[in-house]
Structure formats: structure tokens, C-alpha cells
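Note that this is a trimmed complex: some chains were dropped, and none of the rest were shifted.
Naming follows writing order (A and B), and every chain is counted from residue 1.
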Amino acid sequence: MTFNKPYLIRLAHCDATGMVFLPNYFYIFNALVEDWFYEGLEVRYDEYLMQGHLALSTVKLETVFSAPSKMGETVDFWLTVTHLGRTSVRFTMGVDHEGSARVRMQRIAVLTSQVENRPVPWPDELREKINEFMLG
Amino acid sequence: MTFNKPYLIRLAHCDATGMVFLPNYFYIFNALVEDWFYEGLEVRYDEYLMQGHLALSTVKLETVFSAPSKMGETVDFWLTVTHLGRTSVRFTMGVDHEGSARVRMQRIAVLTSQVENRPVPWPDELREKINEFMLG
């Protein structure tokens, strides 16, 4: 299953070229993961971070940018899970517009305890929910 | 008429205290004005800026912060117009949560031409639409 969400490209996302300033894509990708928790997994991201003292720490990112996005466009962000390890997860994420690819990202993240500062296994309930977004 | 819109307080908005990092409020207030153009005035903000070579330049801001907002809350942003001059507009804007005030802002902005770099009068069509959001 894929989690899809459209985002408006705002003035705040663009630099003096009128196109998305690259670091701002990573903000929207973080909003996508946040919205996937709230709306896809139906898990409160704030409680998971603040009360659960957990973090989803990115360890590797590979990103290919094939076409720019400009202010006023509403573009399609999406996320799917391609691997779920004992403490890790691998996402494929993308940005599309009218069916053509703008950005492709591979992202490996690890569930970590903010208290112990080390990887921890996925809780069973979260693992089951994430599994539903596993590709294929 | 008041333009209202809820926004989720995201991880990206908060600093190490877990509360909204103050400059990030101004980002959301800019998103509010942008959304007011698209959804309230039904004017494309991107065309107004990029093709129309106009800008809504803030000249004065007064902001009072009475209570902090924290990650995971969905808070109510709103905007109303309290004065509409020949080239200027005065907004009252706010952030509320469960009926109590978090932020109050007075904002005076001037319509400026990016080409001539000086204030220009509101086009009649835009003036009429903005008038609908005049308080009282």
C-alpha cells in the first residue's frame, strides 16, 4: 500500500529562482512521514516522540531530482515501505506531478530510544501497521 | 468575514523546548495569507506574484504571544481585514486553541510593484474581494 498526499508548493518553499529550494523538499518529506503516522498508521507522532521517547533516525538518504517544482503547483508526495527490519525501515518516497517523476528518494531509518540513545525493536503493534505499507 | 484555517503543529515547527519556535509562527501566518488568496479571495497567489509582478510587502507587525503551542496540536489560525487603504491593508490575525488566545497580530502591508519597486493601488477586482473580509 502506498501513502499519497498532495502538498501545495508555497512561496516559502521557493528561492530566488522561483523554484523549490532543495532543502525545503526535505521539510515536506518530513511532513509526509508525520502525516503518514497520523493518517496512514493512525499513530500519534507527537506521543510516539515526546511521551514514548522514541525517534525515527535517518541513517541513509539517496535522492534523485529530475525536474524542478514551482510555486503554486500542487504536487503528489508518496511513500511506500520496501524493507522492515528488527529495528529499521527502508522507504521509497517520491514527488510526482501530472504523472511524471520530480524526485525519487530511498531512505533508511532506525527506531531509536531517546533515553538509551540506541536502536530498539519495533513494538508489535507498530510493526503490523507499517507492514500494511510494504510494497508488493 | 473572517478567514479561518486549522494548522497542525509539526515537529519541524518546534525547537528543543518542544514548543513552537517563534519564527516558525511567521511561516504559518504567511501560509495563512497564501491560503486566504487561494481559498478566501479565490485569486492565484502565484500568478499575482510571478506573472503580475506584485508583492504584498509587510511594513509593520505587532505581535503578542500569550501561550505556547506544542507539537501535535491542531490550532486555529484566522485573519480579518480592519482597514483597506488605496495601496495598503491592515490585518488582525490570531492563533486560538480550544477558544483561548495564543497569538494576536496586527499587520500592515502595502501592495507593491516588483518592477517599479513602489506602492500601487489595489486593482478594483481584488479590492472588492478583500472588502468581503472587512471586519464588522
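FYI, a contact is a pair of C-beta atoms (placed from the backbone, for glycine too) under 8 Å apart; a residue touches a chain by one contact, two chains touch by 3 or more.
Worth saying up front: this structure is predicted, and the values here are computed from it rather than measured.
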* Asked: In this structure file, how many copies does the full complex comprise, given 2 in place?
  -> 4
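Everything below uses one rule, namely that only the chains that are shown with their structure count from here on.
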* **Computed distance of Cα centres, subunit B from subunit A, in Å** => 28
* To do: Could you pull out which subunit B residues touch subunit A in their complex?
  => 8, 10-12, 18, 27, 30-31, 34, 38, 44-47, 49-50, 70-72
